[in-house]
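Attaching a single structure in structure tokens format; questions to follow.
Not every chain is included here, but those present sit where they belong.
Residue numbering begins at 1 within each chain, and the chains themselves are lettered A, B and C in the order written.
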Amino acid sequence: GDDDAADGGGGDVSCAVGDLNLVTPGTLTVATGEPAFPPWVSGPSGDNFDDPESGTGFEAALVYALAAEMGFSDDQVTWVRTGFDEAIAPGPKNFDFNLQQYSITEAREEVVDFSDPYYVTAQALVAFPDSAVSGVTTLADLKDAKLGAQIGTTSLDFVEDVIDPDSAAAVYDTNVDAKSALEAAQIDGIVVDLPTAYYITAVEIEGTEIVAEFETASAAPDQYGLLFADGNSLVGCVNEALSTLRGSGALAALEDEWLVSAGGLVSISG
Amino acid sequence: MNPTPIEKVERRGPQALWPRRSPHTREEGARGALIAATSTVIVLGLILFVVLNSAAWPKVQRQFFSWFHFKESFPKVASGFWLDIQMFLVAEVLILAIALVVAMIRALRGPAFLPLRIIVVTYIDLIRGIPILLLILLMGFGIPSLQLPGVPRSPLFWGVAALVISYSAYTAEVYRAGIESVHESQRMSARSIGLTQGQALRHVIVPQAVRNVIPALLNGFVSLQKDVALVFVLGVREGLREADIYNARTFNYTSYIAAAVLFLLVSVPVARFTDWYTERDRRRKQAMSS
Amino acid sequence: MTAKLSIQSVRKSFDDKTVLRDVDLEVAAHEVVCLIGSSGSGKSTLLKCINLLVPIDAGGILLDGEDITAADVNPNLVRQTMGIVFQAFNLFPHMRVIDNITLGPRKVHGVPRDEAEERARDLLSQFDLLDKAEAYPGLLSGGQQQRVAIVRALAVEPELMLLDEVTSALDPELVAEVLNVIKDLKGGGMTMVIATHEMGFARDVADTVCFLDDGVILERAAPKDLFGNPRQPRTQQFLQRIIDAGRL
């Protein structure tokens, strides 16, 4: 799986449901995180949270759209949950593909396969209004800031490679811990992808705001892809379905529905 | 170098002399001990007072000590905890047995046993140096992905195996401390009645050694109880993992408190029972005197 | 004048086993009392009670007329006025001989190290142990260890010495030396209570000999009376056996 995902041989292989290389024949087995967060996976019920089967949330909705495109009915889609390590460990997988905002990088392609990107995001800075970083307008303003990010995200790469602050970024397992550090005033702000930024400022961390959005162009674009076991021939068919969705405008519609951007944010570029 | 005179002794009539219930209870430093205990309690109380009255306490309380979230998370955490207990029991039995064998091999004397001793020391040094998480990942993901025929693939199996391998190395060293604390003359006495090295270890040295290190063994016991949770990286949903999930979902840490309460419910009684038991045993077997 | 040491109706049990039953004993200043009696009769236990190492159940122990078993007495100050040497050698194995000996004087009486060591070396040479000053106890023979234990007890210059079969592990050549040291101590006015199986030694050194039997002092007399003319049948029987064993 060193090259393009298409080397599974998608062109030659039939993409009929019966011919697909599936973990459970006839069923599309999709993995996501435990728990999965809005706005990527939401739920219809009270807490609006973590119910992929409801098809609410961007990634959940995307999966059902892809499944339909590939010829699966909704009840032919089953969800499994994986931790980070299970998803990337070598050996057989218990899912056909896994999606939880995995950024596509070259190094990762060595051990797993990614689909074509299904979303490209910008990074955003979240902080309390009275913090040291509120009101910054240039990357240079952030040089002496103490910033945090979640491990394994391109947000972290962005802080390190693009902002490159004087004190190394604090790295957290989860945004929950990052939030606690913010509340403990151990860091000035956290960098997350924009959709997540919207969600956590609105729901999770009372009183925070999106201080700024970073222009995508200034960093390597952060592209999310579906993750497959290394060498999985399914990639080709999924990519086909994905490009159909993109061509038809269905993908953009899903983005609009779930990943609302309010606009009017301060934008910082290099 | 004149001996200090006895202070504050009153003459008493012999009728005051018996019966006495707790003779010479006044130990040196008795007042100091009372002062120390009282001031500890006062200081802790003060800290508690300051914390509880700080402006930000309600927020911290909500995030770490919320009764609501405790009740919410408890059932899930408890159900995962049951798996922890099972893993723990299986692992602990294996660890105590394997570590004992390892420690006994290490304690063998004589050049004939050198190769075995080298193997055992290498094992202990190497395994203790490796972060246990890495061992769990390596065995839990690495071995099944080799897809060797006849080799189990269950992450639970390999996770517990990794814990056993790692903890056995630590526990073997605890046993060794015990073995070395048994006086050499015991080994000699045992050999002199014709026991082999192995028999001497088994019947004479090890039983005394184990008694000598029970608190340290219990340490391993208590920390294994918590470390079984590490198999969560393999995707196993045990108690701490459930607490994690709850925490990630709600951004509230109280679920960890629920997990801690469960751990305490097991570990404290075990520790108290062990202390009571060893103390009783000690009294039965060893007089206060030479 | 009150007795130096007065033991009044002391009772002691371990769990369900009574080891001392109403023991009464007066020891005058400068008196040397030897405790004899069969194994298990309670000699060691009585000495430990006097040293407050074993709490008594009933009765009282008075030192210079002061009840040292009273609740308000600091047992540590009491112990500083007594030296005790146990039946088994209880040296500290992690300390050199010289440190074993000077520990008490230095920590309890605050004697400077130099002075304590000088005094210790004097004592060691009296006991023919000067060359062992720097050795660890584990490297000494049994006899050497016991001699060091005696030196250690003497090093705190106690007013009252409690000796528990101190010669039992000693090489007979050295028994004479120990005897002489103990006689010197006696000459210097030391009050002593000595548990011993050496009847010759008791006869030589004791002012009074007490025969303990099953936790009771059955007979108490001057050595020549007790050994020459024992009154209790149990004492007679005990001494007869010792004579049979060639020890008297």
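One rule holds for everything that comes next: a contact is a pair of C-beta atoms (placed from the backbone, for glycine too) under 8 Å apart; a residue touches a chain by one contact, two chains touch by 3 or more.
This structure is a prediction, so every number in the text was calculated from the model and none was measured.
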Can you give me the copy-number formula for the whole complex, using the labels shown? A x1, B x2, C x2
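Operating definition for what follows: only the chains that are shown with their structure count from here on.
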Centre-most chain, if every chain is reduced to its averaged C-alpha atoms: B
Counting C-beta pairs in contact, which two chains come out on top? B-C
Report the inter-centroid distance (CA atoms only) between chain A and chain C in whole Å. 83
Could you pull out the residues of chain A that touch at least 2 other chains? none
Touching two or more other chains - residues of chain C: none
Help me check something: in the complex, which residues belonging to chain B touch chain A? 59, 63, 137, 140-142, 144-147, 155, 232-235, 245, 247-249, 251, 253
Mind pulling up the chain A residues that touch chain B in the complex? 34-35, 37, 49-50, 81-83, 85-86, 89-92, 174, 176, 179-180, 183, 204-205
